[in-house]
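Left out: one protein chain. Kept in place: all the others.
As written, the chains take the letters A, B and C, and residue 1 is the first residue of each chain.
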Amino acid sequence: MKSVQKTVLVLAWLVALPAAAQIAKKPAVPAIPGYQTLLCDFHLHTVFSDGQVWPTVRVDEAWRQGLDAIAITDHIEYRPNKKEFASSDLNRSFEIAAQKAVDMPVLVIHGTEITRDMPPGHLNAIFLSDVNPIETETWKEAIDAAAEQDAFIFWNHPGWKRQQPDGIPHWYDEHEQIYSEGKLHGIEIVNYKSYYPKAHQMAIDKKLTLLGNTDAHDTIGMTYEADLGESRPYTLVFAKEKSAAAIREALFARRTAVYWQETLYGDSLYVAPLFYESIQVPDTPLVLHGKARAWVAITNRSDLVYRLELEAPVGGYEIAEEVVLASGATVPLQIRSLNSTETNETLAIRFRVTNILPRPDQPLRVTLQVPVQRLASQDAK
Amino acid sequence: MKSVQKTVLVLAWLVALPAAAQIAKKPAVPAIPGYQTLLCDFHLHTVFSDGQVWPTVRVDEAWRQGLDAIAITDHIEYRPNKKEFASSDLNRSFEIAAQKAVDMPVLVIHGTEITRDMPPGHLNAIFLSDVNPIETETWKEAIDAAAEQDAFIFWNHPGWKRQQPDGIPHWYDEHEQIYSEGKLHGIEIVNYKSYYPKAHQMAIDKKLTLLGNTDAHDTIGMTYEADLGESRPYTLVFAKEKSAAAIREALFARRTAVYWQETLYGDSLYVAPLFYESIQVPDTPLVLHGKARAWVAITNRSDLVYRLELEAPVGGYEIAEEVVLASGATVPLQIRSLNSTETNETLAIRFRVTNILPRPDQPLRVTLQVPVQRLASQDAK
Amino acid sequence: MKSVQKTVLVLAWLVALPAAAQIAKKPAVPAIPGYQTLLCDFHLHTVFSDGQVWPTVRVDEAWRQGLDAIAITDHIEYRPNKKEFASSDLNRSFEIAAQKAVDMPVLVIHGTEITRDMPPGHLNAIFLSDVNPIETETWKEAIDAAAEQDAFIFWNHPGWKRQQPDGIPHWYDEHEQIYSEGKLHGIEIVNYKSYYPKAHQMAIDKKLTLLGNTDAHDTIGMTYEADLGESRPYTLVFAKEKSAAAIREALFARRTAVYWQETLYGDSLYVAPLFYESIQVPDTPLVLHGKARAWVAITNRSDLVYRLELEAPVGGYEIAEEVVLASGATVPLQIRSLNSTETNETLAIRFRVTNILPRPDQPLRVTLQVPVQRLASQDAK
Partner (left out) sequence: MKSVQKTVLVLAWLVALPAAAQIAKKPAVPAIPGYQTLLCDFHLHTVFSDGQVWPTVRVDEAWRQGLDAIAITDHIEYRPNKKEFASSDLNRSFEIAAQKAVDMPVLVIHGTEITRDMPPGHLNAIFLSDVNPIETETWKEAIDAAAEQDAFIFWNHPGWKRQQPDGIPHWYDEHEQIYSEGKLHGIEIVNYKSYYPKAHQMAIDKKLTLLGNTDAHDTIGMTYEADLGESRPYTLVFAKEKSAAAIREALFARRTAVYWQETLYGDSLYVAPLFYESIQVPDTPLVLHGKARAWVAITNRSDLVYRLELEAPVGGYEIAEEVVLASGATVPLQIRSLNSTETNETLAIRFRVTNILPRPDQPLRVTLQVPVQRLASQDAK
């Protein structure tokens, strides 16, 4: 007769299914000169606060979707499942996730969400060593305790209607106070399913780091309805290498951008090279037969989408006014010469990329260099 | 200055996001005469044993995917997260799921997985009132304790290679023992990503109820790779109404079928009417012009797929040898008269449905009644 | 030795593959009281003008996508492939399509596109008996010739930038002239990938029939990029039966609506019942436990999408401000009582459907009746 104990020992090996038996698809996002481009989500919940998932699920989700780094940021002050757990150590969710991620290419960053009424609202502190000291009576004590651990601290969903009913972020005295003390480093311009243009402008004015995070409580699959065309936000971090230290350095240096619902927000210092590294224009000249139309094939090697509008006419040519560079696709851009003298030249065609926003409502301007060879013979299609 | 306590009280309303803010898509599966067809999964794990999800996730998943009923069946003997939890009450995962499902159209059935070495391997007991008495030293005591609660007991993944290295279910003395005592009522013929034909045959021979369950440990979305064409199994229960009692009655009466990877397994008593209720053939005659080809449009109103092969020729006609009745689609079946005498008649066309298996490798036979009107004039397309 | 002739005779049966061996998926769009709702496209080209497809492809496409009726409307004045064809009979493309559609559930309507400079631009004439007399020197002669055949005549893409560089439809004297003569009956408010709000307003002001057509030259699959989320427009016709005559009657009676990119345009006489026929609200009361949140499950049985915004508060309740009724889905609408007295009542909740536009920028208003049962006990989830 077998004892329960022996059965369990055997089962420990027999039953446990490989939780990592998972397919990962990493979105193609190019590096930019000098930096790797890392895909990150710095705002995630688990059952240890009011989320629905075990911490390991966050690691598996990150692996499957090709994220380089995630932060576990459970609420300190709101833990509806608290009575279920044996321990009240606030580091437990991070520890479980970090243990899962050992030897996996997903970096797990230790964090927490300081969850207070507005002002100052909710703030995340990441790169912590111990969350417990941040459970304090006042919000200011909590921020101070996080700052003492050299945390990177950012303001979450600043226009969240439950705390800010008009939906417009407002820079309160409380924010000014911690900002002036050097204890506020970033701001979510995208959270969950919202973009806050006012927060974006604040980030530019006050030199705060841009963040775009899911704030997921459910699984990612339940949070964004693929059937309705919804997709998750990413914080893109331009880091010197793939490591927690390098991400931390990049965050403090404000080398980030945010991608969400096919729109890229970020300083042109980073989003312009990201665009150019994504795009390939043939270097062999496009042959133009007289005044007939021709098409130059532009390839977007990335999994981002770029929507281009012609910024200005090119003298002597007619150029398509719009082109959508779909992800991983090659798309024809129509060009026509307005006269038929023979020549070789390289056109510098200026576009606005309407879904790349260095500033709210101000699209990025880019220039594509297209070599053309004009032939006199009109052999139109 | 605000106290932590007050903050938490406010947050209790402010923070908690509507976890049910979810879109549900219920697969179209027709009722059959006398019974509703309920979609069920009677084998699911949570973090309370070795799963990765909080019990509420199982309810949300069921809601989103249109399941009528699920059973929470955590292992008794294998609980790697045990030390994380305050309580060792084995009913806790069920209670959390059931609380979530109040006022939702998902029935949550109280169950457990008795997890022992083979023989007899793993068995699920469902419709329990209390799991704790089933934590016993011997497997036989566990089964007896479950039977005392009038549980429905079934054998899980009988060909699971970790317990049965050849992958072929074997009916051990231990199974015979509990079967003869009336304590073994069903058998999984589909578990996770495997179909066991030998188990199917056993079920027929011994009059056991057919079950097909996910045995999911991860989220369903992580378990079945939609990108690789994988889909979850369902146990279809033909019940007098949608209630736990009616499902229990149907399970003991063996009114179930299993659908997985576009194949339907079950007694022809149930799967034949399911097929006929899914299909619509026009009752207006198909006009045949002489010997020209024509097509009768067959509609499959269900979300199941049916693959038909012609069973036997129809005298005087040429009929397409194969037709796939895709889900929710209308598909043309080609018919040609071999002579051109005018007549009206109704063809009884016999097909094998190659993906409906009342017995392993023995497809269901069906007959479609197609009225035709033959015209002499050959006005061929 | 076989003669070529004999080989060909044999091949005529052997080679010809069943071009109709195609799966059809008909979008679920409900009927409204008194009328069937037919899915139509009244503007399609073939190789007989400047299209890329053989006329039969238009029939196959319509079959596959569940259209009830299409019109073949090749340009009279622009036929770049003309020299390829043996005949210059302008009816040939219709005849080939109509022959294909015999015994298929796709109605093919005889039409043409009168293709002139603006004004009056391009106009379609449909329900013709013979296109040839419409090949005239002046545009006015062409319209008169179409009117003589009792055609239904409508103005195509009135804001097309190649003819109207500002993109804004302008009602020229030429339009007034034929309108006043009773020879202009409808207007495309959606063509290809554009919606013209000004044309929509014109249609309302002048009592013209609304049309939304693809104007496809390539295959439909090449015209709308599913990968970029594009979809084809439909003209919805509310007809007494499915026949060409009934469609004609409905068009002259202005019983149409236009659906494109998840937006429905049309008179509230028709789009309001279409909405209500699509939607199902449970008639059993929603149980509200004290002030706890609850969710009523609203089902959208159609393949249209409806986006609802709360129009006005409901006294004593808090209702979700937005809900998206995805196609074929059940979606929870959050409701909370603001006080905890027990009562039974039916809430009349008023929404704007932001993607149903009876007038440009003026969404449809609807009311959902939701029975609730309020219980004093707060047993919150």
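One rule holds in what follows: a contact is a pair of C-beta atoms (placed from the backbone, for glycine too) under 8 Å apart; a residue touches a chain by one contact, two chains touch by 3 or more.
In this text the structure is predicted, and so the values were computed from the model without any measurement.
For the chain that is not shown, the touched chains among those present are A, B, C, taking the whole complex. From the options C:29, C:57 or C:357, the residue with contact to the chain not on display is C:57.
Residues of subunit B in touch with the missing chain: 225, 227-229, 324, 326, 329. One chain is missing from the display, and on subunit C it is touched by residues 1-4, 7-8, 10-12, 14-17, 19, 22-23, 25, 47, 50-54, 56-57, 60-61, 64, 75, 77-78, 80-81, 83-87, 92, 96, 115-117, 137-138, 162-163, 217-219, 221-222, 225, 227-228. Residues 18, 20-26, 66, 99-100, 102-105, 286-287, 293-295, 297, 320, 324, 326, 328-332, 334, 379, 381 of subunit A touch the missing chain (whole complex, contact as defined above).
The rule is simple: only the chains that are shown with their structure count from here on.
Although subunit A and subunit C share one sequence, what matters here is the overlap of their interface residues, and that overlap exceeds half of the numbers used.
Each chain gets one centre point, the mean of its Cα atoms, and the points for subunit A and subunit C are 38 Å apart.
Within subunit C, the positions touching two or more other chains are listed as 324, 326, 329.
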